[in-house]
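Missing here: one protein chain of the complex. Every other protein chain is in place.
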Amino acid sequence: MEQKFTGFKCKSCGRVMYPKHDRCLDCKGTEFEEVELGEGATLLTYTKLYVLPEGIEMPPLVLGIVKFPGGVRAMGQLTTDDPKIGMKLRPVWGKLRKMKDKEIFGFKFEPLK
Amino acid sequence: MEQKFTGFKCKSCGRVMYPKHDRCLDCKGTEFEEVELGEGATLLTYTKLYVLPEGIEMPPLVLGIVKFPGGVRAMGQLTTDDPKIGMKLRPVWGKLRKMKDKEIFGFKFEPLK
Amino acid sequence: MRDVAIIGCGMTKFGRLEGKDLMDLLAEASLRAIDDAGAGERDFDSVYVGNMMAGELVHQTAVASALVDRINLIPAGAERVENGPASGASAVKNGFFAVSSGASDLVLVAGGEKMTAADTDVIGDLVSTMTHPTAEYVHGVTLPAMAAMLTRLYMERYGVTERHLAMVAVKNHANALKNPYAHLHRECTIEGAMSSIMIADPLRLYYACPISDGAAAVVLCPLEKANEFTDKPVRIAGFGHASDVQTLQEREDPAVLKSVQLASQQAFKMAKLEPNDIDVVETHDAFEILEIVQSEDAGFFEKGKGHLAVEKGVTALNGKLPINPSGGLKAKGHPVGATGVAQIVELVWQLRGEAGERQVKNPKRGFACNFGGFGNNTVIHILERGW
Partner (left out) sequence: MRDVAIIGCGMTKFGRLEGKDLMDLLAEASLRAIDDAGAGERDFDSVYVGNMMAGELVHQTAVASALVDRINLIPAGAERVENGPASGASAVKNGFFAVSSGASDLVLVAGGEKMTAADTDVIGDLVSTMTHPTAEYVHGVTLPAMAAMLTRLYMERYGVTERHLAMVAVKNHANALKNPYAHLHRECTIEGAMSSIMIADPLRLYYACPISDGAAAVVLCPLEKANEFTDKPVRIAGFGHASDVQTLQEREDPAVLKSVQLASQQAFKMAKLEPNDIDVVETHDAFEILEIVQSEDAGFFEKGKGHLAVEKGVTALNGKLPINPSGGLKAKGHPVGATGVAQIVELVWQLRGEAGERQVKNPKRGFACNFGGFGNNTVIHILERGW
């Protein structure tokens, strides 16, 4: 049962958003359908974080902003230590960090071969 | 080395206050001298608290407002389980409670014989 | 100073709302208020969020910015207003200023708190951090303790009995039974109240409000533009805001809520009204003694006679001056940051005649008392029909 990275498409104007808003950022519409954002997201920027938040063990934590084919962007952890702007990545489900001893899962981004 | 329960007397108008304010409640004066409030405070009101804050072991916690001879009032713990409005009390130094495993000391009020 | 109207309002149900977090609640109440105003297509100029302890209780800060993002009120400027349990009314007051100054033409004020996800101990301690750090807090003073000491003063001085506290609770529970938004939907009897557990002698559990989640919201605009939105704008006729010394013991008279007196006088003066012009009242009965004390210090009853008004049914839903038709903090619930906004929502519904089973007969003017600290920072609003 594979999880898919999804955005929210406004039923009025068609704009796709991530994360979810209760009203569309373009038309203030209030109905949405969940849509897949696709594979092959492009890396726009990144950082290697050395001052780590709680529950992440090993520096650096590599974080980046990726852009999906349809234009929607997302921020998340990268599984590579050698990011390059413009590289292609895909969302993969995994453990993000611990918070108060609870393991938190979500999507990270892994380089496409 | 006995600690005394003190208030703060405004050097401009003479009003005595407890707790300390940076400006006098009457004249907005800003200079004060520490003064003793005396023995024989009178109990004005009290409660026996059964829902206890952190670091107090045994219910009830008896709290009351006392009035010192000069008119200044203070709130604090009473060392008696049998408070009566109008009874005379005196401030005594002791352990108030634990906060984050640290023992907090201050004045409580003990019935005068 | 421009006249300001309330043109929309909404709230969530109050209660133990599992599965809904603070932002869910603020968003829900806000969207209801915006819908109610018919302002869904409009751009808002300012947003105020009344909230006391989001960072402390639900580990989220800058919730005003988050709300703007969540329900797309972008690019409205937004801030959170905190005044302890009066955060809601303080948020409304500042929304009022934004409009009355001429700076903003459309303002959303939301108030909310998510409390039930935290331990009761944690909440009790956090609320106690409003008290004076060295003269109250370290001694173990809590808000119930302060309410209990005030109650005992009233008992000694004015002949208030435990039964009077129970009568207030019974009335407010009965009102809440008619309010679908209220937290507690169960009848309360004098005997039941008087046999509930003692929390701070002489206060029993039933003389204090529960711990609730919830949110409420209103939409404000200049009165002169209100007819673009509604036939029944409610005018903010007056407000008052006054502080007193922080510690209970240092007040001129510990049995007098002077900040309630002053803020009420300011509000009546601004509205050019007197207490007997008011038809419906919402008070801040976090503890039942407070409904009695506030009803006196606001000017509705003579000092020391508030409990007699309760006894005679004056403050009942069908009485001469209904107090807390919503059920009050006692039975509607007290999600701290929401309370002051929810009081105003209730008054708007009452003035519009939309309060359903708990509708007070044809009220023209309402009065709300929301108080911060333990009564040392009070915000009063007087509302009247603007049509």
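As written, the chains take the letters A, B and C, and residue 1 is the first residue of each chain.
Definition applied: a contact is a pair of C-beta atoms (placed from the backbone, for glycine too) under 8 Å apart; a residue touches a chain by one contact, two chains touch by 3 or more.
Remember, predicted model here, so these are calculated numbers, not experimental data.
Enquirer: Among the chains you can see, which ones touch the chain that has been omitted?
Expert: So, spelled out: the chain left out of view touches A, B, C.
Enquirer: For the chain not shown, which residue from C:13, C:114, C:132 or C:334 touches it across the whole complex?
Expert: In the complete complex, the chain left out is touched by residue C:132.
Enquirer: Using the definition of touch stated at the top, determine which of C:26, C:78, C:221 or C:383 touches the missing chain.
Expert: Checking each option in C:26, C:78, C:221 or C:383, the one touching the absent chain turns out to be C:78.
Enquirer: To test your reading of the contact rule: which positions on subunit C touch the chain that is missing from view?
Expert: So the residues of subunit C touching the unseen chain are 1, 23, 46-47, 52-53, 55-56, 59-62, 64-66, 68-69, 73-84, 87, 90, 93-94, 96-98, 100-103, 126-127, 129-130, 132-133, 240-247, 258-259, 262-263, 372-373, 376-377, 379.
Enquirer: Go through subunit A and note every residue touching the omitted chain.
Expert: 17-19, 25, 44-54, 56, 60-61, 63-65, 73-77, 85, 96-97, 99, 104, 106
Enquirer: Tell me where the left-out chain touches subunit B, residue by residue.
Expert: Missing-chain contacts on subunit B: residues 21-25, 28, 30.
Definition applied: only the chains that are shown with their structure count from here on.
Enquirer: Would you kindly tell me how far, in whole Å, the mean C-alpha position of subunit B lies from that of subunit A?
Expert: 57
Enquirer: When the C-alpha atoms of subunit B and subunit C are each averaged to a single point, how far apart are the two points in Å?
Expert: 32
Enquirer: Compute the distance, rounded to whole Å, between the mean C-alpha positions of subunit A and subunit C.
Expert: For subunit A versus subunit C, the centre distance works out to 41 Å.
Enquirer: Which residues of subunit C are in contact with two or more other chains?
Expert: Residues of subunit C touching two or more partner chains: there are none.
Enquirer: Residue numbers in subunit A touching 2 or more other chains?
Expert: none
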